[in-house]
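The complex is shown incomplete by one protein chain, all other protein chains being positioned as in the whole.
Residue numbering begins at 1 within each chain, and the chains themselves are lettered A and B in the order written.
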Amino acid sequence: MSTSGMLQSVFKDRGQPGGRVMPFVIILLVVTVLASALNLLTPEGSALHVSTYTITLLGKYLCYAMLALAVDVVWGYCGILSLGHGAFFALGGYAMGMYLMRQIGDRGVYGNPLLPDFMVFLDWQELPWFWLGMDQFWVAMIMVLLVPGVLAYVFGFLAFRSRVTGVYLSIMTQALTYALMLAFFRNEMGFGGNNGLTDFKDILGFDLQSDTTRIVLFLLTAGFLCAALLTSHWIMNSRMGKVILAVRDSEARTRFIGYKTETYKVWLFVYSAVIAAIAGALYVPQVGIINPGEFSPINSIEVVIWVAVGGRGTLIGAVVGALLVNYAKTRFTAILPEGWLFMLGALFVLVTLYLPKGLIGLYSQLKQQLGAGKPAAAGTGKSSSAAKTEGAGA
Amino acid sequence: MKQILCISLWLMGCLMPAVSYSETLTDALESPAATTRTVPELVQELTEKSLTQAVPVLEALEQQGGEEMLPLFRTMLNGDLYYVKDTSQVVGKTDTAGEESYADILTKAAVTGLGSRDVKKIRVNNTLRSYLRNAIARIQLSSANPHSREQAVLSLLSELDNDTVGQIREARANESVEEVQQAMDLALAMYALDQGSSDIEKLDAVEGLAGSLQPEARNMLRKYAEMEPDHADYSARVSAAAAKALERIQEKVEFYGFIDQLFFGLSLGSVLLLAAIGLAITFGVMGVINMAHGEMIMLGAYTTYVIQQLMPNHIDLSIWIAIPAAFVVSGLVGVAIERGVIRHLHGRPLETLLATFGISLFLQQLVRTVISPQNVPVSTPDWMAGTLQINPVWSLTLNRLYILAFALLVFFALLIILKKTNLGLNVRAVSQNRAMARAMGVRSDRVDAMTFGLGSGIAGIAGVALSQLTNVGPNLGQSYIIDSFMVVVFGGVGNLWGTLVAAFSLGIANKFLEPVTGAVLASILVLVFIILFIQKRPKGLFPQKGRAAE
Partner (left out) sequence: MNMITERADQAREFFRPDQVWPFLVPPQQQSVDVSKQVLLYIEGVNLSFDGFKALNNLNLYINDGELRCLIGANGAGKTTLMDVVTGKTRPDTGSVYFGSNINLLEHSEDEIAQLGIGRKFQKPTVFEAQTVFDNLELALKSNKGVIATLLSRLSPTELLRIDEVLQIIGLQDQRFMLAGALSHGQKQWLEIGMLLMADPRLLLVDEPVAGMTPQETERTAELLTSLAGERTVIVVEHDMEFVRSIARTVTVLHQGSVLAEGSMDQVQNNKDVIEVYLGEEA
């Protein structure tokens, strides 16, 4: 499909799940650019000023939104509930972290030009082989994509080929990230053990603490998020997207009409893992640390609830859900740190019980009810778009 | 004989330099009455006599007091015997966790209000120590209890000399209990090997030592096996025989090492079994995925804690109350979850997973807020503590043993419930065909709630057991949930036997990997193995067959 074809599909809502993403993407871009401008152009004390702290926070949210999008692509559209996407996020983050670590050079506490501080501390004499070349930005970026991609491919290949599905698959993904967490906690792994990688100084020569670098990272994150949204929208509106939905609803039937469903699932899984990895890579320079805690199963499962809140099976829903829940988390933990886990727990239960289609589903339901002047859409031949989104969320 | 010894010692005392003459004189004057003095009187004398004069008193004590003197002798041997300066009362000092306390050495009555300034130590020197040691051995060797006789012999192994061997040989002649005989023979063989005059004698001795697992015997054999040819005692035949005997012992030791690892594997397996078996019901039989299962375990452990807090003076009993209490607490919570949430998510496994995960977060935070974010101490009843020493190289930790037995008990009880009772029949009916079961008049919602309650209750019981092995904290459950799922999935869903086999094989695999790879890597490897295994056999070790399974 040509680029123009792609753009066409993005603008033209063909009644496919995913809804209209272009307006949303434009709003997103406008808001991020506006926030950046306010940060750079208005003085510190001004009422309009957006602090760098806020920018970093927003950047973090956008990374989470991207991660949510990745989970939504496999869960919402293909029914693969991954409870281990945090692993891909963290692997992407570690690859970026390794690059940033090497950039510190001899500015570390021990001043060793070659070895990162934690290796000096462990009395290592030389760089382990997998750290070689990570001082080159492009090598690191390839690793960001390659390592999670290959892991997703191998895992997906094994799992989907032997037709592990549903809850089993979910638990396998959880075990995967759990095993990685245990591994990364070990000092001998060579990734800084418990403390992970931190104390970064600069990226491509730009000071990580400076406002401009932060703004650029923030804008880049927004850009990547939009790109991921558009690409996902394009995929889901192609025939491949229909196959993916078909797999979600009846994998056996999809096979019987000639599609090798495991191949579809593997590639979708890889695609999703790569998005998660990019999100992780963008996350690390903004928050300044990556440690094995990112692998913990609870992190991955939290992502799922963001998607559920926003509305799975809709691209925008995942993003909205991630932004909302994380904003709530920031506010809530500031006021009542104890209460957040209660909130989160309740959120899991309430959303699954009462909001199976998430906020987006609620929105379209409301819209449908408000427009009740027209005859009810469901069941008639000329079905409205509401009926279609409903199908998407099912 | 002892009399003679006593008198000669006394005579030696008489030859002491003049400075102590007067003292000796009083001693001498009193000594004819020595045989008739009472034990408390003799004890009192210990506070007055000098080091060199203590032996006769001890001898008298040994004669009069017999076995009752053991605590006194031991305390003295350890240098913990004191007397109170003001009252001359003889007390034993015990030191628990830096707290010194004193108790009358004979009556055992605690003497309070004493500081280290108020007491004076009754000193011992090497002569006294060796006398005490021998005396203790003598007393024990003539004990009425075969076990103490055996212990006495074993404690003598490291310091065999002519006297002790003589004693042992004497005792051996009258010994009738086999274990004690063996121990004595071992001691005699060791002595013969060390002091024997001919190779024949020594070879015999080596033969006698060959089967023994006692570290002293092994050390002795090693000494001869590795003896350099230029050593005065060297004999090629003895050396070779010792080496061979050592090899045989080594094999045995390795065998017991293996058994020991196996036991630890089984123990871990029993923990996994306890953790997973409730899940095997809710997930395996009902098909409901309950991510809050770990928290049911945690609630059980906390129930134990709360009950111990309520009855701090009856820790021994607390477990027996905790087991049913934990069952009820976790079971009720389980029923509430089923009624409140899971019921509404029927046929939507992924949503159920998410909702129950939310519940697990909620419960964790609840415990953090209500009780404490830190781990809480749960004590082990005395009857569960300690070890069972099977032989010198192999001992079992009692609590692990109990928990292993307990896990099996729970397993079989559950098996019987599911196979033999009406509830079990209904559960199986509902799990196989809900609509049909309902049409037949089974109240499926009731059955669901009961099943879920049963699974959760059993998780609670598992929590009681776990509280005896690990730290009890808000995260207790979380650390078991993945393992539990692995066990159920590995064993094959819907098959309790599969769960049993899976739990034990994973436990054993883990423990055998651990020495090779380290604990963390071992659990990673096991996880990876299961991931790969599921690829090969997606339905576990013992899959359910037929259309119903699809």
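FYI, contacts are C-beta pairs under 8 Å (C-beta built on N, C-alpha and C of every residue); 3 or more make two chains touch, one makes a residue touch a chain.
All of these numbers come straight from a predicted model, not from anything done at the bench.
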Full-complex contact with the absent chain, from A:Ala47, A:Leu204, A:Ile257 or A:Ala334: A:Ile257
Contacting the left-out chain in the complete assembly, out of A:Asp106, A:Glu126, A:Glu188 or A:Asp249: A:Asp249
For chain A, the residues touching the chain missing from this view: 1, 5, 15, 235, 238-240, 242-243, 245-246, 248-250, 252-261, 263-264, 267, 378-383, 387-388, 391-392, 394
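Please note the rule applied: only the chains that are shown with their structure count from here on.
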Centre-of-Cα separation between chain B and chain A, whole angstrom: 50
Interface residues, chain A side, partner chain B - complex: 79, 81, 155, 158-159, 161-164, 166-168, 170-172, 174-176, 178-179, 182-183, 185-186, 297-298, 301, 304-305, 308, 338, 341-342, 344-349, 351-353, 356
Of chain B, residues touching chain A in the complex: 289, 341, 344-345, 349-355, 357-366, 368-369, 478, 482, 485-486, 489, 520-521, 523-524, 527-528, 530-532, 534-536, 538
